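Showing chain A:
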Amino acid sequence: MTVLRDRVTTRMAAPVLRGRFDPLIVVVVGALIVVALTYTLPPFRTYQLATVGAYLCVTAGLTVLTGLNGQLSLGHGALMATGAYTLALWQNRFNLLAVGILMAILVTTAVGAVIGLAAARLRGPYLAGLTLAVAVVVPSIASTFDETFNSDQGLSVVLNPPPESMTVEQWQAWLSWGAALVTLFVLAMLVRGRFGRDLRAVRDDETAARLAGISVARTQVAAFVVSAACAGLAGALFAVLAQSVSPGAFPLTLSLFLLMAIVIGGLGRLSGALIGAVLLVGLPAVAHEIGEAAGSQRLEGNLALTFFGVVLVVVMLAAPGGLASVRVPVRRKTRAKKH
Partner candidate 1 sequence: MDRFVFLTFDGLSRGAVYAAFALALVLIWRAARIVNFAQGAMAVATAYVAYSVVDATGSYWLGFIVALLAGLLLGAGVERVVMRFVDHSSPLNGVVVALGLVLIIQGVLGMVYGNEFRPASTPFSRDAFEIGGVALLSRYDLFVFGAVGAVVVLLTLLFTRTPTGLRMRAAAFAPDVSRLLGVSVGGMLTLGWALAAAVGSLAGLLVLPTELGLHPTAMDIVFISAFTAAVVGGLDSPIGAVLGGLIVGLLLSYISGYLGATVAPMAVLALLVLVLLGRPDGLFSSRSKARTA
Partner candidate 2 sequence: MSTLLEVDGLTAGYGAAPVLHDVSLTVQAGQIVAVLGANGAGKTTLLRSLSGLLPAAKGQVVFDGKDLRGTKVERMVHLGIAHVPEGRGVVTELTVDENLRLGGLWRKPQPSLEPIYGLFPPLAERKGHLGHQLSGGERQMLAIGRALAAQPRLLLLDEPSLGLAPKITAQIMALLRDLRDRTGLTVLLVEQNVRSALSIADQGVVLSLGRIVTRHDAATLVDDADLRHAYLGF
């Protein structure tokens, strides 16, 4: 099965993901940069930085699922909602944030496992259709069980104030980037090893992978579970950042945005996940400015939608590997010299 293959991973298999940057260095440098930014940026920008970090958790997981393993999921917005609601419910009962985040991850992982088991047997448009159905249907669950979930109005999230040395936004940024960098590190390590090879092998040629002794179903479920855990984490972070959850925060378009972000960012590369996360925060912000300047409220959200759609279509037609792959020719020449 050849799915959304990114040109780079086709031509060069393992070396691309292996040799580029040592994950530990990336994490340390990243942490330093984030800390520096939190002390230099104005509060709103710091908040946006925090949001990028939260998105990065889910885009990284989705990059592994779709880019490396070739499974298209349109339901990760719903998984984020699962994480978010779990956190909200936990916090409103117990107010223990660290455990709450863990609970969010666990619950979402369980849900992800269920979907993943169903999904492992599906291919192509069938998988897309199933996950699309999940994304469309899950918001209605909140409406049905409205005592627990308070239906469309949603829930507010109980949180402790940050330590006195920090502003709320700084604390938020530290939290979400702490989570994001840990996620990136874990994923990078997973992907470099046996897991990553198995993922790509299954994506590129299932039969060959099977013949090589890889359990296709197990790999696919594992990929789904990993990406679900990431989505749960991201959802929990969003609940913390927004200090509330509601069905309206997790519409179908969120799942589509996530997909778009990783496709535009470049599938199969964790750096693409970062590009995607930045886009997810940056583009709507730009659209908001334009909307304000034009004095039109309609413009705002919809401009971002349209813009995302246009960029996505153009990128898919012109460079199926995503924007991150456009840089490739330069690197390929350098590598060729080494060989």
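How these were chosen: all candidates are chains of the complex that A comes from, given by their letters.
Criterion: contacts are C-beta pairs under 8 Å (C-beta built on N, C-alpha and C of every residue); 3 or more make two chains touch, one makes a residue touch a chain; residues count from 1.
All figures in this text were calculated on a predicted structure; none of them were measured in a lab.
Chemist: Looking at the complex, which candidate is in contact with chain A: 1 or 2?
Modeler: Selected candidate: 1.
Chemist: Give the list of chain A residues in touch with candidate 1 in this complex.
Modeler: 2-5, 70, 72, 74, 118, 121-126, 128-130, 132-134, 136-137, 140-141, 143-144, 251-253, 256, 259-260, 263, 298-299, 301-310, 312-313, 316-317, 320
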